[in-house]
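A single protein chain has been removed from this complex, and every other one stays in its place.
And now, chain A:
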Amino acid sequence: MRLVCPVCGERDRREFYYQGAALARPDGSDWGPDWEDYLHNRDNPAGVTRDLWQHEQGCGAWLIVTRDTVTHEVLAVALAAEAGA
């Protein structure tokens, strides 16, 4: 598996660290179903998913990777700082 880092270009999977699903953080700090979802519930889709990865052994950037869990196709890689998590 290779990912095209927007900063460094195409790199081997060994340079990247996988964090988990890229989720929108709920607004506000009051506890509610949105926060419960954010902390505990994951979809585990057979298909397109968005994950957070870090180019840990490269430029250090946090990335949002859109990929297909069925075909293993990587559809997009964007800087988390620009795309928003």
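We take it that a contact is a pair of C-beta atoms (placed from the backbone, for glycine too) under 8 Å apart; a residue touches a chain by one contact, two chains touch by 3 or more; residues count from 1.
Just so it is clear, contacts and distances are computed from a predicted model.
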item	value
Complex member absent from the view - protein name from UniProt, among "Sarcosine oxidase subunit gamma", "ATP-binding cassette domain-containing protein", "Cytochrome c1" or "Peptide ABC transporter permease"	"Sarcosine oxidase subunit gamma"
Interface residues of chain A (partner: the chain not displayed)	7-12, 14-15, 56-61
